[in-house]
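One protein chain omitted, others in place.
Naming follows writing order (A, B and C), and every chain is counted from residue 1.
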Amino acid sequence: MVEWFFGYLAGATILLSILVVLGRNPVHSVLWMLLMFLHVAGLYLLLNAEFLAATQVIVYAGAILVLFLFVVMLLNLKEEMRVRQFTGGWLFRGLIALGIIYVLRKGLEGFRVEFKGPWSIEAVERATHTKALGQVLFTDYILPFEVASLVLLVAIIGAVFLAKKRLRS
Amino acid sequence: MSLFEFLMQPGIFDMVLNIGAIVLKIAVVIAVAMFHVAYATYFERKVIGHMQVRMGPMEVGPHGLLQPVADMLKLFFKEDIIPANADKPVFYLAPVISLTAALSSLAVIPFFDGFVIADINVGLLFILAVSSVGTYGIILAGWSSDSKYSFLGGLRSSAQVISYEVAMGLSLVGVIMMAGSLNLTEIVRAQEAYPTGMYAVPQILGFFVFVVAAFAETNRAPFDLPEAENELVAGYFVEYSGMRFALFYAAEYIGMMIMGSLAVTCFLGGWTVPHFVTQALPLLDRVPGIVWFLVKLYFTIFFYYWIRATLPRFRYDQLMGLGWKLLIPLALLNILITGIIKVTVH
Amino acid sequence: MAGVEKPLQTKELTVSMGPQHPSTHGVLRLVLELDGETVVKCTPHVGYLHRGVEKLAEGMTYLQALPLTDRLDYISSMSNNVGYCLAVERLFGIEAPDRAKFIRTIVCEMTRISSHIIWIATHALDLGAMTVFLYSFREREWLLDLFEKLCGARLTVSYPRIGGVRNDVSQEFLDSLYKFTEEFPKRIEEYETLIDQNRIWLGRTKGIGVISAEEAINWGLSGPVLRGSGVDYDIRKRFPYDAYDRIEFDVPIGSNGDVYDRYRCRMEELRQSNRIIKQCIERMPRGPVMAPDAPKFSLPPKERVLADMESLIHHFVLITKGPMAAPEGEIYVATEVPKGELGFYIVSDGTGKPYRMRVRAPSFVHVSLLPRLCEGSLVADVVANIGTIDIVLGECDR
Partner (left out) sequence: MVPLYWYLWLGSAVFAIGVFGFIARRNIIIMFLSIELMLNGVNISLVALSHYMQDLRGQILVFFVIAVAAAEAAIGLAIIIAMFRNRATLHADEIAGMKG
């Protein structure tokens, strides 16, 4: 049963990723991306990471992708869709991507799960995923967490500064 | 393995039965929700009508009771007009996204004790996630119609919904901290155990922020800028007609119901009644939970209508200013206060 | 190096607001160039309702042209009629009797109330306060019923005549009108409870569409739009006509010249109009409602036309040729209609028809102010600005 779910989600994820990359219309690409994010969220659910699944949808789909859509909508797409879509030599670049898969495959061959942490499925379920994640995040990783908030603050200021129109003097 | 053998496997029968039960539950909830949506429009027209010294619908059926049916039939048989330069697939998709997102939020709302389609641990996050997906319906409708009015409406709406989602999420954090759970059923249970019976009292600041943000999230007056008929004609759905328009319309009302239900479950004690009330009036304890839920829900919905009949509309910059400069700091303050109280009490 | 700055390549979004748009108050078309939500340029296009009223009047006798004035500012047709009749009377050198003057003052102020009611209704609706709209239409309905009682018509009344008014008012009408004036101040308070102190309303109107007093005069504004900027100018006070010199009333003026001040001005004018009507009813003199020398200019009563020969001939001549006693010359008479200064400029060549009639319509002047008000403001303020200058396109396009 779970295998079937995984098969569907994985297949859809890959197919949608390809559609994102090959799409002619950026708005459609963003929409495929949205669907793909939802499927990835489904994968996270299969992996018992319900909080991450929700975060994936809220942050990726609800914020980041909307931002993309916002920008895409402001641009003139009709012209954009008429011009050449790929850089020269895209075939060669496709081979590079295949090469990456090959390298990863080689790298994965020797990998074995030998280490088991304290958070077994039962342990996570007992504490509920959100609490478990929160405990780890706010004890061992509190410094990275604060740094992440700083990064976001910098990003906000930077984005405002960049997107602001030059003041006419 | 033949199909028969497959079905006769131990456990498979139960599974089918389970799935059947869930599907039935979903069907019931959606059917009831749609019925409520239909009559929420009637209720709105009557309430606002009486507030504005007129009668509201009176023609179809006694006191216009069949008006929603007539409206539905009319919208169903109307010609479906699609602008020539519209991005057709996206144009078709947008209302569906809106409605699906709105409907799927119903899955995690506990209508009464033990009745919830999916009692998931991150119920609250689920609603936030789904409502952020619902934004796409609006943005895409605005963009794909190839009309400047709907485009402006779409832009306004996306900015508005994203900004107020932050405030709304933050306003709910206080509730999550007090209940210690994201599961809506458990939030209601926690409220039942709390002395005041509802979180609206200790979380008054959060409740205020939530209510304002909920108005903005559902694009209702006084935050109905994306569809301000006096500026943008009808905003993002100006090019929609017939059934597709009806889908948007239904999505808006279901959105109101979701926000109302969320307010009821998170702040007003869901299906429960405060203990001091039942102690004073033991008879009230016999009233089924669903009744309490609906009474509270319809009170919030009435509040929506009341505000719509009373207040003028905000301007775009005032709206953004309110969201970012007032509501978000208030919500953060609320989190801080809740945190301090929680730490000192324990 | 490619880092040389090029000029901005962004393009403004051009939106055609109107001629079919809920808040352009008729068939006004504004071509807005938007930069985001900010209006960069605003170009009003008028003329969608042009019917050639001024030209049509040249082919009609003075009496026949009267119904044309109904259709200028179609929500305050009575004031237009009065303004036109005053102009023609001045041209002919006759004067209406006292009773007619009081009746005219009453109907003018009733019209002012009904026009301002429509203004507050639509203005509030434009800014999203929909309940005010329905509250005020309740009173407008009342007024229209009174008009109907007075002259049989609700909208295009054509009630005043050259030299007086068409028919005398009944005591019953005066009584029911008095009841209205007793009730109306409470109704004004009802509108004000909804918006007067409302923070959103204040935010939407205060400091929006500001015109300074000097600027207002330079633009040739009139009526509440001028007085909202703090200029104390009201034709009813400066150049009194009809019974205005015998009636006590105040002219409310604003100070900041923003949308809110104009709103306050008009609300106050509603109260003043109510006061004027009340006084007129109380002081209404007895007597005829047509000038004694009016038969030269206006139609004899219908029953007399059917009964005696002289009246029949009189009727025939007036209808076909117009009043033969029209002197040569030209005249400009301005009256204070709800929207501002409505002026009739009539050139007579001695025949029974005007040689040229020109209407100085306040709405036309005020429309020209729109670009000045809207440029640099937000889209939502455009709606507030259209509402605040209170235009009617029938008058603007003529």
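The working rule: contacts are C-beta pairs under 8 Å (C-beta built on N, C-alpha and C of every residue); 3 or more make two chains touch, one makes a residue touch a chain.
Everything quoted here is computed from the prediction, not taken from an experiment.
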Where the unshown chain meets chain A, residue by residue: 2-3, 6, 10, 13-14, 17-18, 20-21, 23, 26, 29-30, 33, 36-37, 40, 43-44, 46-49, 52, 55-56, 59-60, 63-64, 67-68, 70-72, 74-75, 80, 83-87, 90, 93-94, 96-98, 100-101, 104-105, 108, 111, 113, 115-121, 123-124, 132-133, 136-137, 141, 144, 148, 151-152, 154-156, 158-163, 165
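In this section, only the chains that are shown with their structure count from here on.
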Chain whose averaged C-alpha position falls nearest the assembly-wide average: B
Geometric centre distance via CA averages, chain B-chain A, whole Å: 28
Averaged-CA centre spacing for the pair chain C and chain A, given as whole angstrom: 63
Chain B and chain C, separation of their C-alpha mean positions in angstrom: 46
Chain C residues counted as touching two or more neighbouring chains: none
Multi-partner residues of chain A (each touching 2 or more other chains): none
Residue ranges of chain B in contact with chain A within the complex: 87, 89-90, 93, 120-122, 125-126, 128-130, 132-133, 135-136, 139-140, 143, 151, 154-155, 158-159, 162, 165, 169, 181-182
Residues of chain A touching chain B in the complex: 25, 27-28, 31, 34, 38, 41, 50-51, 53-55, 57-58, 61-63, 66, 69-70, 73, 128-130
Residues on chain C engaged by chain B in the complex (per definition of touch): 13-15, 21-23, 34, 37, 124-131, 133-135, 138, 194-195, 198, 200-201, 203-204, 378-383
